[in-house]
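Here the structure comes first, spelled out in structure tokens, and everything after it is commentary.
Incomplete set of chains, arranged as in the complex.
Chains here go by letter, A and B, matching the order in which they are written, and residues are numbered from 1 within each.
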Amino acid sequence: MDYEVKLEIFEGPLDLLLHLINKNEVDIFDIPIATITDQYLGYLELMKTFNINVAGDFLVMASTLIHIKSKMLLPGSHEDDEEEDPRTEIMRPLLEYMQFKEMAEAFSEREILDRDVFARTVIPYFQDGVTGEEPELDVNLFQLIDAFKRIVDQRLPGAKLTVQPEQWSVKDKTELIIARLKEKGAIFFREIFSEDRTVSEFIVTFLALLELVHMGLVKVLQPTSEGDIRLIPSFDEKGGNGNGS
Amino acid sequence: MDHNSMSKSLKLIIEALLFASDRPLNVREIHACLPDETGSKITQALNELQTEYDGLKRSFVLREVAQGFQLRTRSEYAPYVLRMLKTSPTRLSRAALETLAIIAYKQPILRQEIERLRGVDVGGILRTLLEKDLVRIMGRKNLPGRPLIYGTTKKFLAVFDLKDLGSLPKLKEIREFGSDEEETVPISEHDLRNDTSKEENATGEKTQTTLLPKTD
């Protein structure tokens, strides 16, 4: 056997064809179709020998090559000016393919980020250098619930968190909180509970607040981790009745 | 004199911004931090910084990428930096690079067109490119099955050190009936954009989503 048993893996039929053209050092504009077809088929045979599954794309190209080869064998057909060279059918895609192979090569030679060149990465250090107006601390749900628990403990020490028949609806409390925010602009977290008398009322108020937060109607802020939690409205209608300043 | 020190401090402010940013900053973004300066003064300062770094022969330079400016280490330091980061460099297979090249030059493009050009299925590769945020889905084509249209991302420009699509290396035209392979066809960004609008795909040219594979 003439084949060197070194099986290269080709991306597809075009890749294999281009390899054969380069190996034989032939002109892509004048492909010796018989030779190339034989070698192409030989390669497919080799793949089968090695039990490599030959993809359908390779077989389609094989039949195209055989078809071109038979056309070329018809006397005079390829010298006829009016008829296109049958090899054009594979020449065009090959040229296009070569073009992109070359561009891929050009791409890989560029200064690629995180391979050849490196940029700065995120650095959180700026925070300790900054004094004064620290942006508001976003509180998470856990902190909020924790704060709620503290209030319950403070106001009703030893109270058991049992749920009683509902006297207050979440909707009522929601409206109450909104009304207060509209009136005052911003309120402290504990203020919304100032009139609550029972644990269940607390819970309903708290659920109402959560709902408002979920709906994006209220923002919860905590200036410092020990500071009082503040609620500010973020509804579309801004307060309303002419607060001149 | 006063003017001089003014512009010097502008340069230094811009330097600080670039230094503290992990992404390329464009003139508009810098301007947003410096509303008192004019855009043209910022551009000038950026250009001066660029020349300055080249002159200073430091280990980093100011590059214009992805329609913005970014400080980047010089390539000669890559081996050391890679050792420090303990990561393997960005790597793309040959197949992925070829597919990326096709998408970059032919966008907006359908998967079936890519497959016609490459002669093979590109599903797996497309997935990789989408995951790496080098390629994005631009929309759907009004064809049976409403196939997805692909294009490149802003990150593609950043990774491959490209200012914009217009600065893609010229596609080499291989003449069908000649041996002159030097001929080039300029593909301007304009042409690419026009193609986009032809597709009625006015989704905007900016990539909005970036999936950063974080290195540990």
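Everything that follows uses one rule, which is that contacts are C-beta pairs under 8 Å (C-beta built on N, C-alpha and C of every residue); 3 or more make two chains touch, one makes a residue touch a chain.
Bear in mind the structure is a predicted one, so any value in this text is a computation, not a measurement.
Expressed with the labels used for the displayed chains, the entire complex holds A x1, B x2.
By our rule, only the chains that are shown with their structure count from here on.
Residues of subunit B touching subunit A in their complex: 19-23, 63, 70-75, 77-78, 81, 85, 87, 89-92, 94-95, 97-98, 100-102, 104-105, 116-121, 158-162, 169, 171-174, 176-177, 215. Residues 11-15, 29, 55, 57, 61, 91-93, 95-108, 110-123, 126 of subunit A touch subunit B in their complex.
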